[in-house]
Each structure stands twice: as structure tokens, then as C-alpha cells.
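Here is the structure we will look at, set down as C-alpha cells.
Here the complex is missing a single protein chain, while all its other protein chains stay put.
This part shows chain A:
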Amino acid sequence: MANEELNSGNPKVDIEYRRRKSAEEMRYQVVSFAMMIFLTFVAFIAVGYDISGWFTIPFILVLAIIQVGFQLYYFMHMSHKGHEAPALFLYSGVFVAFITLLAFVTIIWW
């Protein structure tokens, strides 16, 4: 299978290599976790301070998109090999949903 985890317990894979990979993976996870908490703080600050909605709303939307990226690529391992087909279908779904929302907000509601 193409999408096996790197630390799959396959005895043929060198234990040192696997340990190093796992450590690297762990570091990414911790870093992205810290980043996500930081971004959440920034979002709260942006809302808490009385800045114009024209700045706050797009700003926190961008932060939200970045967080989704972290979630998918570092926590859910989409950065690994063998996730091309799920990624394709995920982005197709996002595309269809986006077109639908775009149509709703532009030609139905406003």
C-alpha cells in the first residue's frame, strides 16, 4: 500500500531511521500545535480590540483557513505520500461548496 505510515512497524525498516522520522514528525506536530494556539490568540485579540469589521472578518477567515491547513497537513498526515486521491476529492468538494456559497451570497441573498 502506498499510504502506509512511515513508522509502520515494518521490521525491514531501519529502527534508527524510523526513530528519527518519528521525532521529526513529533516536532512538526508540536510546532503546528503551538502555531494553532498562537493563531487562535491572535483571532481573539482581533475580535476583542475594537477594529473595523472590514478588517476583522477577512483577517479571522484567513487565520481559519491556515488552521485548517495545519490540521489537514500536519495532524491528519496529508503531507505524506499516498494522499493524492483523498486530496483531489477533498479539494473538488471544497470547490463545489465554494461555488455554491458564492452563488448563494451573490445572486440569492444580496
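Just so we're on the same page, a contact is a pair of C-beta atoms (placed from the backbone, for glycine too) under 8 Å apart; a residue touches a chain by one contact, two chains touch by 3 or more; residues count from 1.
Assume contacts and distances are computed from a predicted model.
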Per UniProt record, name of the chain withheld from view ["Cytochrome c oxidase subunit 1", "Periplasmic iron-binding protein", "ABC transporter permease" or "RNA polymerase sigma-70 factor, ECF subfamily"]: "Cytochrome c oxidase subunit 1"
Contact residue for the chain not shown (choose from A:23, A:37, A:66 or A:96): A:96
Residues in chain A touching the chain absent from view: 85, 89, 92-93, 95-96, 99-100, 103-104, 106-109
